[in-house]
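In what follows, a single structure is set out as structure tokens and then discussed.
One protein chain omitted, others in place.
Up next, chain A:
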Amino acid sequence: MAQMTMIQAITDALRVELKNDENVLVFGEDVGQNGGVFRATEGLQAEFGEDRVFDTPLAESGIGGLAIGLATQGFRPVPEIQFFGFVYEVMDSISGQMARMRYRSGNTMNAPITIRSPFGGGVHTPEMHADSLEGLMAQQPGLKVVIPSNPYDAKGLLISSIRDNDPVIFLEHMKLYRSFRDEVPEEAYEVELGKAKVTREGTDVTLIAYGAMVQASVKAAEELEKNGVSAEVIDLRTVAPLDIDTIVESVKKTGRVVVVQEAQRVAGIAAQIVAEIQERAILHLEAPVLRVTAPDTVYAFTQAEEVWLPNHNDIVEKVNDVINY
């Protein structure tokens, strides 16, 4: 075991899988010699050579298309999109091509690609760098969308993603990269995709979150505890496909739910979760399911960022609303 930050755990997962499977390839803009703009791929080119860890020209759609060609030949490409806001440049490759390869080929071809990309607010990067676009990805059947909230999960989820035979969008929240360390095993291990984790058990209300909002939810739960409110926190870990069973089980226990996401309010993961809960467990609910989200604007400019981003106070406030309903 070693103490690792989330970025170290991600680098370690890439190293483990590059070593484990010669078909794993890491590429993207500045990921080679430079080791990535966040150093996620630091040292990997030196260790595994320029054939397996390589820089590409600045061309996101080309990176996505290249990954598809390689994937159809048995490789397991792990391309990096430098910031997830740049995904619009490669949307066709992702949603139009790799997500559909298996379906459109009548199950004769597949695209085992893991696209890694940093995203998320709170580190004073402007729009197109910080945007939470997981809802956009989750809407495309054929894709899995994974968002770790801590170093241990990041390593295990990334290894599982690379080993998965379908395309995975692996989103790394920039604020979590170096904000804390975890005990992370040095060997390979998997954290199952599509499986949420009950991070904190509670009986009065369920907080459902992912990414950086898990920390905010835990912090809110700790404050609520002081007021005698026992909050359960679910870390989704995979936002598509959703682990409905874990959600519904918790809802049946607590009867009250607040869904937390950093993304804007409209048409996102939280809205989907609310819909699923009311379809499956409405008779167990003691109050309407509420959401804590960012407002429906383009990602905020730096001076307004702290106002724009949801935080633990917003969560406590919504919990009080569902408790006092």
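Following the convention adopted for this analysis, a residue touches a chain if its C-beta (ideal position, glycine included) is under 8 Å from a C-beta of that chain, and two chains touch if they have at least 3 such contacts; residues count from 1.
To be clear about the criterion, contacts and distances are computed from a predicted model.
Visitor: For the chain omitted from this view, which of "Cysteine desulfuration protein SufE", "Nitrite reductase small subunit", "2-oxoisovalerate dehydrogenase subunit alpha" or "ABC transporter, ATP-binding protein" is its UniProt protein name?
Guide: "2-oxoisovalerate dehydrogenase subunit alpha"
Visitor: In the whole complex, not just what's shown, which of A:V37, A:L66, A:V198 or A:A267 touches the removed chain?
Guide: Of the listed residues, the one touching the omitted chain is A:L66.
Visitor: Which residues does chain A use to touch the chain missing from this display?
Guide: These residues of chain A touch the chain that is not shown: 51, 56-57, 59, 61-62, 64-75, 92-93, 96-97, 100-110, 141-142, 144, 164-166.
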